[in-house]
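The structure's right below; bear with me while I get my questions together.
Apart from one protein chain that is not included, each protein chain of the complex appears where it belongs.
The block that comes next holds chain A.
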Amino acid sequence: MGLEGMEIIAITVVVGLFIVVLKQFGIWEPLSLEADTSDSDLELSMVRHQPEGLEQLQAQTKFTKKELQSLYRGFKNECPSGLVDEETFKSIYSQFFPQGDATTYAHFLFNAFDMDRNGSIRFEDFVIGLSVLLRGSITEKLRWAFNLYDINKDGLVTKEEMLAIMTSIYDMMGRYTLPSVREESPFEHVEKFFQKMDRNRDGVVTIDEFIETCQKDEDIMASMQLFENVI
């Protein structure tokens, strides 16, 4: 009679099941070329950083030993690996501004602190930045602020850069403000800023123009001293 359609299928199924059974007993090893990918994942999480010694940091900054100790304790508590990446930084900073969106401004801040541009802030960067902000001279603080505004770090602050910074600051206010933040508010603010700062009306603000104008403005000078006793 010969094998008919169903018989063929039946025999095939039986043979297939037989192979499965063999595999189970380990007699038939299918060729496996996959490398172990599980181990490589472990490496990334082990990256950590230890800061330089206390004496070196004391030399580089204007903090006392006790202040450095207390700063490091707070730093290490939040970031046990010793490095702050941008996402963590953004989330930490956003917690202080619950009503608005602080992520863009946090991004600019992150770039201002991350001096060697490697995508993460170490404790040294953190403490050096703080030293300038809290214990530095007015000129140093103004330089730091200029560095913050200068997004591409080319020594000039253009209107576009200033607009980006201003928009990010206004974003932190959120929706529920009085008077309400309109679309043009940051732009108007930038215009006012440039009118004040840009002496030679060339559309960019250089560091010298910036420092000179700020030193002449009493309000700004007063407000720069505001945070002396933060630590």
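Note that in this section contacts are C-beta pairs under 8 Å (C-beta built on N, C-alpha and C of every residue); 3 or more make two chains touch, one makes a residue touch a chain; residues count from 1.
The definition used in the following text is that contacts and distances are computed from a predicted model.
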item: Which of "Exportin-4", "Guanine nucleotide-binding protein G(I)/G(S)/G(T) subunit beta-3-like", "Autophagy protein 5" or "A-type voltage-gated potassium channel KCND1" matches, in UniProt, the chain that is not displayed; value: "A-type voltage-gated potassium channel KCND1"
item: Listed residues A:Lys23, A:Lys62, A:Lys153 or A:Lys192, member touching the removed chain; value: A:Lys192
item: Residue in contact with the excluded chain [from A:Leu57, A:Ile128, A:Met166 or A:Val204]; value: A:Met166
item: Missing-partner contacts on chain A, residue numbers; value: 4, 6-7, 9-11, 13-14, 66, 70, 73-75, 77-78, 92-93, 95-99, 109, 112, 126, 130, 133-134, 141-142, 144-145, 148-149, 165-166, 169-170, 172-181, 185, 189, 192-193, 210, 214, 219-220, 222-224, 226-227, 229-231
